[in-house]
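The structure under discussion appears below in the form of structure tokens.
All protein chains but one are shown at their positions in the complex.
Naming follows writing order (A, B, C, D and E), and every chain is counted from residue 1.
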Amino acid sequence: MAQGDSPPPCKYFNLTYPLPFVAHVEINRPEKLNAFTDAVWAELPPLFSHLSTSPSTRAIILSGAGTKAFTTGLDVQAFSSPSSALNPQATSKLDTARTAQYLRRHIDDFQAAITSIEKCSKPVIAAINGWCLGLGIDISVCADVRICAKDTRFAVKEVDIGLAADIGTLSRLPKVVGNGSWVKDVCLTARIFTASEAESVGFVSWVGKTGGKEEVISEALRIAEVMASKSPVAVQSTKELLNWSWSRSVEDGLRYTSVWNSAALQSEDVMESVKSGMEKRKARFAKL
Amino acid sequence: MAQGDSPPPCKYFNLTYPLPFVAHVEINRPEKLNAFTDAVWAELPPLFSHLSTSPSTRAIILSGAGTKAFTTGLDVQAFSSPSSALNPQATSKLDTARTAQYLRRHIDDFQAAITSIEKCSKPVIAAINGWCLGLGIDISVCADVRICAKDTRFAVKEVDIGLAADIGTLSRLPKVVGNGSWVKDVCLTARIFTASEAESVGFVSWVGKTGGKEEVISEALRIAEVMASKSPVAVQSTKELLNWSWSRSVEDGLRYTSVWNSAALQSEDVMESVKSGMEKRKARFAKL
Amino acid sequence: MAQGDSPPPCKYFNLTYPLPFVAHVEINRPEKLNAFTDAVWAELPPLFSHLSTSPSTRAIILSGAGTKAFTTGLDVQAFSSPSSALNPQATSKLDTARTAQYLRRHIDDFQAAITSIEKCSKPVIAAINGWCLGLGIDISVCADVRICAKDTRFAVKEVDIGLAADIGTLSRLPKVVGNGSWVKDVCLTARIFTASEAESVGFVSWVGKTGGKEEVISEALRIAEVMASKSPVAVQSTKELLNWSWSRSVEDGLRYTSVWNSAALQSEDVMESVKSGMEKRKARFAKL
Amino acid sequence: MAQGDSPPPCKYFNLTYPLPFVAHVEINRPEKLNAFTDAVWAELPPLFSHLSTSPSTRAIILSGAGTKAFTTGLDVQAFSSPSSALNPQATSKLDTARTAQYLRRHIDDFQAAITSIEKCSKPVIAAINGWCLGLGIDISVCADVRICAKDTRFAVKEVDIGLAADIGTLSRLPKVVGNGSWVKDVCLTARIFTASEAESVGFVSWVGKTGGKEEVISEALRIAEVMASKSPVAVQSTKELLNWSWSRSVEDGLRYTSVWNSAALQSEDVMESVKSGMEKRKARFAKL
Amino acid sequence: MAQGDSPPPCKYFNLTYPLPFVAHVEINRPEKLNAFTDAVWAELPPLFSHLSTSPSTRAIILSGAGTKAFTTGLDVQAFSSPSSALNPQATSKLDTARTAQYLRRHIDDFQAAITSIEKCSKPVIAAINGWCLGLGIDISVCADVRICAKDTRFAVKEVDIGLAADIGTLSRLPKVVGNGSWVKDVCLTARIFTASEAESVGFVSWVGKTGGKEEVISEALRIAEVMASKSPVAVQSTKELLNWSWSRSVEDGLRYTSVWNSAALQSEDVMESVKSGMEKRKARFAKL
Partner (left out) sequence: MAQGDSPPPCKYFNLTYPLPFVAHVEINRPEKLNAFTDAVWAELPPLFSHLSTSPSTRAIILSGAGTKAFTTGLDVQAFSSPSSALNPQATSKLDTARTAQYLRRHIDDFQAAITSIEKCSKPVIAAINGWCLGLGIDISVCADVRICAKDTRFAVKEVDIGLAADIGTLSRLPKVVGNGSWVKDVCLTARIFTASEAESVGFVSWVGKTGGKEEVISEALRIAEVMASKSPVAVQSTKELLNWSWSRSVEDGLRYTSVWNSAALQSEDVMESVKSGMEKRKARFAKL
């Protein structure tokens, strides 16, 4: 890590650099299957905000600690505790409209926390194994690339606890999976789906052969290493331009692209990429 | 069915309740392969408008009566009759601009009829078998989930009668199937495609093993039963939020979601869902 | 070809009519694997603008001349020449903001050239074999239908030369392929992907069985012939309505469709299509 | 009125034809200052739907019966009655989320009723005098032209009864008045504003000189007569194209316009307009 | 004018440079009150495309030659000639749908011609006097600044010839004038409005005191000279960012702005502007 480029202190996330420029973030609450409490998700935005501008980081792997789960989602116990903003009991003495205002603020904050993964300027690879439920889906669809172990079990779990997913799944899943019928099916039934189903509908782009977490991390490292070896200007521009275009018309996507590249093309990385390619050597790029 | 919760009289649609809270709507003109005349589609909006607010209904199956077809689409004979709004002969003495105005009104009405399926607040499962042509596709892409029998035959038939599909296929198909090349192919050639092709491109999310209508209805009942067992607040919210987000940016989807859930989260269904889960019993929800 | 319906002179594109109403455009620089120089892409807009209004043309096949490539993309040698607008050396003495303005104009022109394929009112079938790199992807995603030979090799190559693709891939690929994880993977790593991978994620809708260019052209001819046999009003309307809806909400798609069809439905093609179908004869349509 | 062109029966609206092709709609509950109960607004959609397609109608004047008010808005007494959907008491035993669902349906219906004025294909001139409060503003901003008597008193009254206007004012007022500061001021304070203030900020385009209702009706008739003397194709197209463009980008406005006019320009009205102008005679147009 | 910076030959437009960097374009058909034939508008795009990139040009004045009119709009005689695309007689033998297609192409071309003024990267000041009818409004609303003589007479004339304005007025007028009632009034009645009315509703931002063309040109020169004295990077960026934001949400406007300025702020013009301001001298900027 570069000097003066130090991450925020985290209790619920491990941050390591297994390869040059490749960060590995682990959701670190394995004894609870990496379930999220308020304290967990509060650490997410400063961490990804740091990674977004850290010059030591060009690609990020996101996985769950331990071998059993990426994450099982919201910690239901914490969620039903008296102090939880989402606990109806906790707010029941308030006027309905005021309760609504507090809930809206809470959801907005929660959405913003998860969105910090999407807004992170470096590509994020979700390396998923074991259980990936509820919030696990919200997080996965914010990542750029999703790969998983053969024995992963997924579910858009929210209707099972009486609510519609509100941290991102319903806004992003239809845009990253091109099978509307399947999206509605899994969101409306909360049923479990397997790795192979996830692959066949296009929710993940790679599934491990043997099962277990190790080969997923290994594949994630392989992909991350490739991304980290390319021009950071090119890689970060590509992520941004894809994210912008995804939500907008082709016309607006094209125009935004030409404005963006009017600065990005003036990078020395272009010549370095071309030259290093001709000279069959590894390219060296300035930090970003 | 709840008292005072009576459906509008229908000649061309059967409405039954094979399971608690599960409605089954059959397009009922089997002798004409369930082809649509003006009289048929006029019954659609009041029926789905009723189901949308009927507290006895939590999930809906839509299928074609008989064993031969979901629907073969517009009834071409009726369509070429002197009284049809779409018959050029019928309007040919009028000024072109005035004819255009009448046609626009007619298409708008027709679109609104089909859209009533999409706007219905309860999930709709299209259980398709036999022929599913033209208008059959327009209707299917309005449904939330699409499943079909092994021997189903589909076609976006409209170019074969000299026109571009205008009741919804061209607006919705690109959003529910993530294979742009295939969408253009089937829309521009009007060729027939099979159940297995439909599954591989993501147009349907389940195909029967043995062929025939029975197993499709059986699978539809299984899915509908699951949906009907969940909190109606959660299920109806999920449908609405997915439909809104599908057409809009991620940002606008997220915000709409937090506003929507600021009321929905105050439901007693949340506690009932969590509790019944812990107590391993079936949840009981108030009507909606 | 109809009298007075003559195409613009082209050096880098061959234009032939292998079947009635079916145009075949070949990118014609086989000795350079059909790589694009400024001179090549300058010929594209007048050619597709001609085809768009040529009454002799109802469907278009686009392929690469020779057997080795659809196109390998930008000609890197030309691109690094002193006179290239994209060569940083060439503009380095200018103020950064002024350079940005010139680059923007250049990219806008380049985008418009490629977009002429999308705007062409006749359907375009990209028949791809051999190498399809960089610009080849930008062009393919502008086409309506994409099919390829078994041994085709694709790559969204741009990050390898230090830049984000800016001629259309990043705006269009997420809309035509419904696997967000895969889209990000191939765009951020620039890795090669195969025909069978392209088929499984929905980038192409057909892959040849035996390999080689011949069977791809043969399949393209088959599809084009079908499209060319239908009402040109219906086919061109269908392309336009799909393209409009792809970038917009369902509501705006439906309304645009009813306005469009208020004129299109007044076509004699409707009656001719219905009649010829009943009489089991080939339909004859006026030119368009 | 043309034969077979009969309006729906109305208790709370008067419909007269003071001039050929000019309809005059009066809100007819003068003893209650034309305040709206559920029964009043229920009559609005069928009436404007009729006028939208009535060939006897080319321009519409909308005013309040009596001399005291256009309308004072929602009838507060009716609104606080036990049976009102908006009465919190009436729904207080229900689950919050279910109450929200019923309220949403009610607001959607109410909005649709008011929107029927905007969707009416004929131009609507709001001729306002006396009190124009709350719902009166919602209705006025749906009309195409707003004129008023010198002594009219307006207010966006809703915050005074503890709610945000939800029938259209907050969505339409910012689009029809180009003074954002004034819009926020009157919506957030619920203060009364005068005719001359309304004119100076652009909320109305004409104010009477002497006060009283008569001269407003007289000016409305003058404007309506001019509109009714023009080609109905031209007038109705102009209303539609303005309404569409108001909510969309210039690019989408232009494209919709060219598609719309591709049918509208084929009208005989063009030649009749040009000819009658040259021959200095009144134009005669077919009905629409 | 810079060497090698030569404008396209024009018959119907005069181009002069009354001040350094200030171009003056005159619509030059005074004997016909500057009415537009096909030949006139065909010259518009190449002329404004040239000015857009001409380094000798930093601000543009657009006026009508002679003293009687800015322009009276479409030349009605030319318009009713047998060869006009808009003449119904000329196309009446064609199928309605085909005629629609030809009309659409014609309108699209016509719109694009007028839009070249909006797309021109340099600011355009419409200096209007005498008659400004129909097409004159379409052109004016494409300009950035509109000023006029005291005795100017305006009308959105199109409904008088049986059609809805389709070259831009209906898409742009609601965005540049904040008085929706007035916009609908003048568009639906085709009535004449005066300079002082135009000023009071915000259609023009300056009206002459004495009448006549001379003082309008003089004021236009004054404004243009100021614009031409500022950094061309700053001025052209400002025009572009305003035009983009006008049609889009605040959020999308802000993001586009930060991307644009990430290149524009790297201009030497910033330091030169600040320095010259401190040194109380005229700034000198590189060409653009």
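Basically, a contact is a pair of C-beta atoms (placed from the backbone, for glycine too) under 8 Å apart; a residue touches a chain by one contact, two chains touch by 3 or more.
Computed from a predicted model, the values in this text were never measured in an experiment.
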{"item": "Given E:Y12, E:W131 or E:F203, the one touching the chain that is not displayed", "value": "E:F203"}
{"item": "Among D:V40, D:A100 or D:L254, residue touching the chain not depicted", "value": "D:A100"}
{"item": "Of E:I117, E:A149 or E:A263, the residue in touch with the unshown chain", "value": "E:A263"}
{"item": "Chain B residues that touch the omitted chain in the full complex", "value": "244, 248, 252, 255-256, 259-260, 262-263, 266"}
{"item": "In chain D, positions touching the absent partner", "value": "76, 80, 86, 88-89, 91, 96, 99-101, 103-104, 107-108, 111, 115, 118, 158-166, 168, 170-175, 177-185, 187-191, 201-202, 246-248"}
{"item": "On chain A, residues whose C-beta touches the chain left out of the figure", "value": "53, 94-98, 100-101, 105, 121, 233, 236, 263-269, 286, 288"}
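What we mean here is this: only the chains that are shown with their structure count from here on.
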{"item": "Least hop count linking chain A to chain E through chains in contact", "value": "1"}
{"item": "Same-residue or different-residue interface between chain A and chain B, half as cut-off", "value": "different"}
{"item": "Identified repeat of the C-D interface (over half of residue pairs identical), from A-C, A-B or A-E", "value": "A-E"}
{"item": "Fitting chain A to chain C on CA atoms, where both chains share a sequence, rotation angle to nearest 5 degrees", "value": "120"}
{"item": "Intercentroid distance (Cα basis), chain D paired with chain B, Å", "value": "34"}
{"item": "Of all residues in chain B, the ones touching two or more other chains", "value": "96, 100-101, 175, 177-179, 202, 233, 246, 248, 251, 263-269"}
